[in-house]
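Removed from the display is one protein chain of the complex; every other protein chain stays in position.
Moving on to chain A:
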């Protein structure tokens, strides 16, 4: 395995680390895995998860990886423009794919992201057919009748919850979030903005579209308020014909940022194994590359 710092773009380049398997370990020279930022954490990822995963994929799955900072995060400077952060994220992933295509001739990409990184992976996959697979940790999912039932049945049987409910109704208890909960003044505490959760119908349509082109999808859900049981994602998007394109892993005891080493190791190993088998599947389903053909997405 070899790592090098790579910058993408000219005036205000995106800063990232390219991690390449040794030639003996390389299993797929057409596919690269791109790992995206989560919220405002820089590219090493929450609890160093992104570094651990990038190296595991290179070493045990034989694929190259690239972890980088979106503009305005970590080591990448902010860029001027009229795009929203969500739109800019898609453009920047495409810019990275262009760069890797031109430099190393990759023509297929697997996008990985946790939380906001998962959302960016999904949106980029919708925009760009070079994305062959996505790995989304706590990606878009919505409550179902069963998850509501599980959610409220536990709350209804909890005296503490009832007391809080009554205190809330009486205006004596307020749910605190973000800076309020930390007690740190907002000007000294930067938290990600996840305001733009799209309507469920839009995501269902997007998933239908992605399945038409056989995008391979791994969804990992950790324990959280909104994901209550293993097959919730399937029930949530029951109208979508996933065929054999989808795999779901549920880690109900794991925290959103995978702060426990055992949970992290389980998830990293599962993703690395899935990436390896998926790249083989892509290889068998897709036409061989014409070695002399020009790269179509060069910068």
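General observations
One rule holds in what follows: a residue touches a chain if its C-beta (ideal position, glycine included) is under 8 Å from a C-beta of that chain, and two chains touch if they have at least 3 such contacts; residues count from 1.
What we mean here is this: contacts and distances are computed from a predicted model.
The UniProt record for the undisplayed chain lists the protein name "Alpha/beta fold hydrolase", from the options "Universal stress protein", "ABC transporter permease", "Alpha/beta fold hydrolase" or "Peptidase".
Interface note for the absent chain: among A:60, A:214 or A:255, the touching residue is A:255. Annotation: of A:74, A:113, A:139 or A:206, A:74 touches the absent chain (contact as defined above).
Within the whole complex, the absent chain has one touching residue among A:58, A:115 or A:268, and that is A:115. Panel shows chain A; residues 3-5, 7, 15, 17, 38-44, 46-48, 51, 74-75, 77, 115, 178-179, 181-185, 187-192, 194, 253, 255-261, 264 of it touch the chain omitted from the view.
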